[in-house]
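Here the structure comes first, spelled out in structure tokens, and everything after it is commentary.
Of the protein chains in this complex, one is absent; all others appear in place.
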Amino acid sequence: MSFNTFGHLFRVTTFGESHGVAIGCVVDGCPPNLRFTLDEVQAALDRRRPGQSRFTTQRREPDQVKVLSGTLEHPEGGLVTTGTPIALLIENVDQRSKDYADIAGAYRPGHADFTYDIKYGIRDHRGGGRSSARETATRVAAGAVAAKVLPGVTVRGAVVRIGEIEIDRSRWDWDEVPNNPFFCPDPQTVPLWEAYLDGIRKAGSSVGAVVEVVAENVPPGLGAPLYAKLDADLASALMGINAAKGVEIGEGFNAARLTGEENADEMRLGNEGKPHFLANHAGGILGGISTGAPIVARFAVKPTSSILTPRLTVDRAGQETEIFTKGRHDPCVGIRAVPVGEAMVWCVLADHLLRHRGQVGASPHWPFAASSTA
Amino acid sequence: MSFNTFGHLFRVTTFGESHGVAIGCVVDGCPPNLRFTLDEVQAALDRRRPGQSRFTTQRREPDQVKVLSGTLEHPEGGLVTTGTPIALLIENVDQRSKDYADIAGAYRPGHADFTYDIKYGIRDHRGGGRSSARETATRVAAGAVAAKVLPGVTVRGAVVRIGEIEIDRSRWDWDEVPNNPFFCPDPQTVPLWEAYLDGIRKAGSSVGAVVEVVAENVPPGLGAPLYAKLDADLASALMGINAAKGVEIGEGFNAARLTGEENADEMRLGNEGKPHFLANHAGGILGGISTGAPIVARFAVKPTSSILTPRLTVDRAGQETEIFTKGRHDPCVGIRAVPVGEAMVWCVLADHLLRHRGQVGASPHWPFAASSTA
Amino acid sequence: MSFNTFGHLFRVTTFGESHGVAIGCVVDGCPPNLRFTLDEVQAALDRRRPGQSRFTTQRREPDQVKVLSGTLEHPEGGLVTTGTPIALLIENVDQRSKDYADIAGAYRPGHADFTYDIKYGIRDHRGGGRSSARETATRVAAGAVAAKVLPGVTVRGAVVRIGEIEIDRSRWDWDEVPNNPFFCPDPQTVPLWEAYLDGIRKAGSSVGAVVEVVAENVPPGLGAPLYAKLDADLASALMGINAAKGVEIGEGFNAARLTGEENADEMRLGNEGKPHFLANHAGGILGGISTGAPIVARFAVKPTSSILTPRLTVDRAGQETEIFTKGRHDPCVGIRAVPVGEAMVWCVLADHLLRHRGQVGASPHWPFAASSTA
Partner (left out) sequence: MSFNTFGHLFRVTTFGESHGVAIGCVVDGCPPNLRFTLDEVQAALDRRRPGQSRFTTQRREPDQVKVLSGTLEHPEGGLVTTGTPIALLIENVDQRSKDYADIAGAYRPGHADFTYDIKYGIRDHRGGGRSSARETATRVAAGAVAAKVLPGVTVRGAVVRIGEIEIDRSRWDWDEVPNNPFFCPDPQTVPLWEAYLDGIRKAGSSVGAVVEVVAENVPPGLGAPLYAKLDADLASALMGINAAKGVEIGEGFNAARLTGEENADEMRLGNEGKPHFLANHAGGILGGISTGAPIVARFAVKPTSSILTPRLTVDRAGQETEIFTKGRHDPCVGIRAVPVGEAMVWCVLADHLLRHRGQVGASPHWPFAASSTA
């Protein structure tokens, strides 16, 4: 991930402060002739508030995304990409003054207030509850476009742990995920999380979460050994999500507990010229390259700072002080990170598909004839 | 991380197969007028075999690193950088034939054999026990140069878990790390790991490990919000290490278990115009920017595949078969990853120091006068 | 220049079709705490129609630039950069339908119609006279921000040749440039160009031009030998301007006619710790690095295709046909390229200043003490 841009062929450049005039991104390098609709993009944004069936009237996201460039209207409806940069913009309907009079601002522990100041000597201190929502919107919009580059691939995310309560993987059902407010794939865990988060909210506290994203039907061969590893790019994309503190692929940190026999995924013949893996401890990536098995990535999101209890801190002028924030707060920001995680995985996969196609052209097919030299 | 090159100002481009003619890297963007010696670089390479006091005769790494460019000899001894690209080369003293007659090669489960083939349709199948050793050498060499960009900063790594056996953090002593074969900071865990690994080795098995790297005295302000986050770059650098399957910063995945009160690091006045953090759950990075507190990163290394038991697999020609490798094997490759992790952290920090200095020039100093506008 | 983004630390990403919803750019990596006003940016845009004294009422550019992010309002007025990405947007006040029904469109010779189609299989065929005006606007806006990174530096452009009529350099007067419609520095050439272009316009023809851009007070040391040469970056920036077909630095192509004695710039002691160059055939750059002497770059702009005479061409369906465009046309598009050339030079210099500062930190000062080793 580099600068404000990530990706090398399918590139996404984001801009804007969530509370500023507008927020947006530029997607360039998108292949031409891909069709999508604004409704699809808007639906991806709306998914950031789960729990509503897509067949009922959807409460629309107050921030609407606009497409400024890079597409034409398709005669059959919707948009089609031209191959030129696609700019997506989300305007902020309630602007605030840009004045930065809050000179003696205290730094909120666990937030980037201090680090912005120590880096630049100036910071835009305006924040707010809706910020995090809008901030994720552009990435989710870019992910909706990236998804069009990989027809046949599915990318789905779910929360697998909130605080100390982990789901039961044996009951994993993707169809449950849209039916509860937690992107939870295990129906029996939902009431546990509801009760737990009610308590957290009443106490004015917050808690962390772990999100798992699974990509299926990914073509094998994406990513490059030595350089440009797919897992390295997934790691930076997911660690770049606000409040993320850890990333793992497949067994992840648990792989450190396993022996070689337990961890290696044996292979047998499968369908369609691909091996069939008897297990997937690798999480779909070996040597930095996709194997064709599902790519499984997880990231941990820290809790936001508690805000109803005064916290010890310092301020811009070097004084020790306390700080607490009034008002409504999000007891578990990890939940809204699910669509962002999916979007980042879409963007990284789209980029790697184009890079693989660029370097290699037509993919080789396994098995190779016994006498083939390549 | 991009392609074969990582970093944006302090850039490292690696090349070479460990079993080929030579392996090396090019470091460009290194500031001029930094002094280092080949002995320092060689010592970093030799550290990959811990357990020998640096005051005794060190057994030198059989592969010697050469500096091909980018330096001059300093009148007082050693080398000094000129600001032009520094090429480091390690020649392979025992070359092998490049013939790739092994057409029907079976794919070793858990290795990149299959993925190389499915990506390129051709692969260099020659591998070997010494490969992983040499592969790490160029990165460790680059890290030795990177360290010169950050005088005053220390970067140290240690193994914190092997298999199910974790160290006792309350007994952490950095001085112990060079005194045992495991980079272990807890003297009481050493015999436990020795016994455990003896059993693993006899069983012809292998096991994973977790490595922790700590960087101290890192200037605050490195990394950029929104884009170019320091933790995102650390994540891709560490996930890019062979056999790495997970990366975390500070509390990492454990942050998901904590509440806001438990996780936020409160601040008081400290020395030298920096706040003093009362805790460091953040691992030294907030909002993608260094805080000045120690940067704490951990990565998990998976076990190599067991090799004395035949494993089910397929081969290049599409046949189901079995594979097992004869000979000596490494029961825990995670151990030798410690210097590589340190080197990657050095390289990422060097890059971010130059990027910060480039964008901002002279760093702002906290505290800021009460009436200061910037 | 790479993708839709140019620069490495001071990076500009542009988006938008001139006839689409909006056009804009994102400037990221801009140092914090730089002040500028929207009026300054708008004035740069308005300069694209020269001939009006800045002390009279300026006819404002119909397309207004907005700043969407990356700044705060300064208490003393105007904006100040925060170091975060600055998005600049120019909305198109008269949108057109996105329908692309013109399937059998003929390709205009000398335009990119055919090449867009052959690359992407789809193209946005809507164009128009105002397109080129708006297209340049975002780059000029980015250049206005870049100028703030280099206080003390001046960058000025002028037209030096239209068709076969070249200025007389001995009469070069920068103060004349804003006083005529041609950015001409030689008052005696102005009536010659006026007469010539009147004839060209009446004939329904068009003609090419050469633009020269001079940057003064550029710090020496910008650019890097071997890699990242300042002149290579200037070349790609200027060749990337629409209709540009040639770029030269200093003597340029004329250097091929000179002998070594004629071309080398001898040096004597100057002021302020810089040498004084007795000539400037080098155009301010040696070995890819700025010398401190004025940087002189020239680029040639081709004429737009004649449009009142039918031209032989083919169309999308593979038929031979003719094409001619009705309406008003620009007899010399090279003239409006002057502010674009200036803006590109500002952006490249800003990028190189940050890169130099990043790699080197505080610049060395010449002369160096006789016994100094660095």
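For clarity, chains are labelled A, B and C in written order, and residue numbers in each chain start from 1.
Methods note: a residue touches a chain if its C-beta (ideal position, glycine included) is under 8 Å from a C-beta of that chain, and two chains touch if they have at least 3 such contacts.
Worth saying up front: this structure is predicted, and the values here are computed from it rather than measured.
The chain not shown here is touched by just one of B:G16, B:G246 or B:P303, and that residue is B:G16. Contacts to the hidden chain, counted on subunit B, fall at residues 3-5, 11, 13-17, 20-24, 26, 28-29, 32-33, 66-73, 75, 79-80, 82-87, 89, 97-101, 119-124.
In the full complex, subunit C makes contact with the omitted chain through residues 1-5, 8, 14, 103-104, 107, 109-112, 114-122, 161-164, 200, 205-210, 220-229, 231-240, 244-269, 273, 275, 278, 281-283, 286-292, 300-307, 309, 311-314, 316-320, 334, 356, 360, 363-364, 366-374. Remark: the residues of subunit A touching the chain excluded from display are 8-9, 28-33, 74-75, 80, 83-85, 224-227, 354-355, 357-361, 373-374.
In this section, only the chains that are shown with their structure count from here on.
Averaging the CA coordinates per chain and comparing them to the mean over all protein CA atoms picks out A as nearest. In the contact between subunit B and subunit C, the residue numbers used by both copies make up over half of all numbers at that interface.
Rotation angle relating subunit A to subunit B: 180°, from a CA superposition, given to the nearest 5.
Put simply, the C-alpha centre of subunit B and that of subunit C have 44 angstrom between them. Looking at subunit C, residues 28-29, 32-33, 75, 80, 83-85 sit in touch with two or more other chains.
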